[in-house]
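Of the protein chains in this complex, all but one are displayed in their positions.
Just so it is clear, A and B label the chains in written order, and each chain counts residues from 1 on its own.
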Amino acid sequence: MMSPEEKLKELGIELLEAPNPLGSYIPILSTGNLVFLSGILPLIQGRLTRQGKVGKEVSLDEAREDARVVTVNALSILKNHLGNLNKVKRCIKVTGYIASEPNFTEQPKVLNAASDFLFEIFGEKGRHVRSAIGVNVLPFNSPIEMEFIFEVS
Amino acid sequence: MMSPEEKLKELGIELLEAPNPLGSYIPILSTGNLVFLSGILPLIQGRLTRQGKVGKEVSLDEAREDARVVTVNALSILKNHLGNLNKVKRCIKVTGYIASEPNFTEQPKVLNAASDFLFEIFGEKGRHVRSAIGVNVLPFNSPIEMEFIFEVS
Partner (left out) sequence: MMSPEEKLKELGIELLEAPNPLGSYIPILSTGNLVFLSGILPLIQGRLTRQGKVGKEVSLDEAREDARVVTVNALSILKNHLGNLNKVKRCIKVTGYIASEPNFTEQPKVLNAASDFLFEIFGEKGRHVRSAIGVNVLPFNSPIEMEFIFEVS
């Protein structure tokens, strides 16, 4: 099986510089074998891909794209922290908050784009527990925010 | 003191097949002594007990019933994973998201139904930390979603 970084290369995905935190916190830290990441927004070169609520200004497909952007950002932050994604023993948990119109109830479909991507990159090690939550508004009017816990060896 | 499974039997509660995840994630995993569960909905035989927001289509009492259904589902998933609920050393954390009308502010009363139930089944080992959060909408228009962390020996 290919390593996570070979797999990313094959998919043509480059892990760019990890985005800076948008407040007085840090993006990632380790405690024991667990690595906690802060809530991550779909930023590309410091700018949100788009703004608004899913089910209104943002479509399901756009939100799925954003979930993938967030996950690539998470992997950039993780690689920057660990040096090499091979050190990931397991993806433990993904919590996804979706800024939702009150009648939008397909939050799991949005997050499947992130979950499937993690499985694609890490194989069985990418399988995780997950919560999908709809909320009325997120920082900077972002359509999505996701946090991650990984286990390292 | 009775074991958790004897206590469930005494209450006439049968742990049925654990509900399948409603997306590309897994329901439960262990890391070290901690066991993380995915966000769980009040499903009975694969169907939501009801839909809607608490304080509008769903009453406080119905939401409390749903919190208990979610907790029974969590115990089914946990027993399926561990083999025996006696392996539970402690319930660590419950996070409860309640789909709420903006003027419904009794989220803690909803979750007390789950917390009291965990205490009933596990005794002191069932006492946990908890967060109660109101949100505008949840997957499939579920009135409630809860996630759990347990410690095993």
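Note that a contact is a pair of C-beta atoms (placed from the backbone, for glycine too) under 8 Å apart; a residue touches a chain by one contact, two chains touch by 3 or more.
Fair warning: this is a prediction, and the values are worked out from it, not measured in the lab.
Within the complete assembly, A:E145 is the residue of A:E62, A:E106 or A:E145 that touches the hidden chain. Contact with the omitted chain, checked across A:P4, A:P27, A:G55 or A:G126, is made by A:P27.
Residue positions on chain B in contact with the hidden chain: 32-34, 90, 92-94, 100-109, 111-112, 115-116, 119, 127-136, 149, 151, in rising order.
Within chain A, the residues in touch with the undisplayed chain are 21-29, 31-32, 36-39, 53, 95, 97, 99, 135-141, 145, 147.
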